[in-house]
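Removed: one protein chain of the complex. Kept in place: all other protein chains.
On to chain A.
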Amino acid sequence: MSSAGRSNAGGWLRGSAIRKGTSSNNASRSLTPQVHSTSSTVFGGGVKDPSGRTSEFFSMDDQCPVCKSDRYLNPKLRLLVSSCYHKMCESCIDRLFTLGPAPCPICNKILRKLAFIPQTFEDLSVEKEVSVRRRIAKEFNKRREDFPILRVYNDYLEMVEDITFNLINDIDIPETEARIAAYRKENAALTELNTQRDQAYVQALKEQEEAEKRERQLRADELRRAEEEERDARENERRELIDSLERSDADAARLVRRSRADALKRAAARTAAASQAVQQSSAMLLRNRAAQSSTVPDVPHVPLQDDWYAYDDKYTMRETYVDPASEAVRRDREGIMRAGGYRVEEAWERALRSAVAGLEVTPLVGLEPS
């Protein structure tokens, strides 16, 4: 008992250690982002997981590059990412930007307090790429159907990729922005349409998921109710048994036996009722199938339904033939050909059969002998 308890505690401790965070020398697997907050703060950004929560990157080695405070000094340290992709802790952000826009302490770009986003990826360049791609995907949402030929669609994808690459790597930013603006003006209607289409799709997906969830819930409720009923029934039986033992003066053993039998019968009825739906349907299917069976009579099995083997008597196979081509096979008594199931007799039979197959076949009418 105590040893079990101890090992359990160890397991729990281990589990909690993993949950709390990681030390630097751990494998990279433990550095993967962990769900940390449900982030409904004013901060935007971050990447959502399927349940709609934002996963925030979190590691024991976090250190604010501005105030050098780390997780050891401040266990509640939370690093956020600026629009110029530099990290700093919440207290630094409060300190620097509460009084209005101020330059980034690292690159001097003017930043606002509201433009900080939670960090999802360990590598900030990934963070940047994700947000750039998200922005681009919102603007450039044309589909294959919007293009007459594949070639044009591919060109379009190429252009999108160029723009994305420029934005990610800070190449010709003003020119690229101009291109985006021009594109936006040209394709406003189509973009809007596609956005609506995407939203409708997402909505449909969500509704489907919701319906599934409801159904699961319903099934679970049903099951729970059935269990409760069963428990009540069992309780009732026991009470009845005790009552009857009290009241009647019949043989106690016999009373107990009878009540046991009753209980068993009722339990059987319950299980039958529970699986009735399934049983009923499969019984019905079987009945249908059987009814169908009586309409056309089944006939006894006839192995082959043609007279091919009537030709068998045209030749007799000999034990062996002089056949240099197959010598390798015949010599290989135990080897690979034998184990693979290859038989040289089949080759001989084929040759013989081909030789006699045409005998006694009447020539086709109207064909000139060549």
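The working rule: a residue touches a chain if its C-beta (ideal position, glycine included) is under 8 Å from a C-beta of that chain, and two chains touch if they have at least 3 such contacts; residues count from 1.
We adopt the following convention: contacts and distances are computed from a predicted model.
Chemist: For the chain that's not shown, choose its UniProt protein name out of "Prefoldin subunit 6", "Putative tRNA (cytidine(32)/guanosine(34)-2'-O)-methyltransferase", "Cytochrome b-c1 complex subunit 7" or "[RNA-polymerase]-subunit kinase".
Modeler: So the chain that does not appear here would be "[RNA-polymerase]-subunit kinase", according to UniProt.
Chemist: May I ask which residue of A:Pro148, A:Pro174 or A:Pro297 touches the chain that does not appear here?
Modeler: Among A:Pro148, A:Pro174 or A:Pro297, only A:Pro297 touches the chain that is not shown.
Chemist: Using the touch definition from the top, which of A:Leu150, A:Ala253, A:Ala325 or A:Leu359 touches the missing chain?
Modeler: Of these options, the touching residue for the absent chain is A:Ala325.
Chemist: Would you write out the residues of chain A that touch the absent chain, in ascending order?
Modeler: That gives, for chain A, the contact residues 39-40, 43-48, 50, 52, 54, 117, 130-131, 133-134, 136-138, 141, 198, 202, 205, 282, 285-286, 289-290, 292-293, 295-301, 303-305, 308, 323, 325-326, 328-329, 334-344, 346-347, 349-350.
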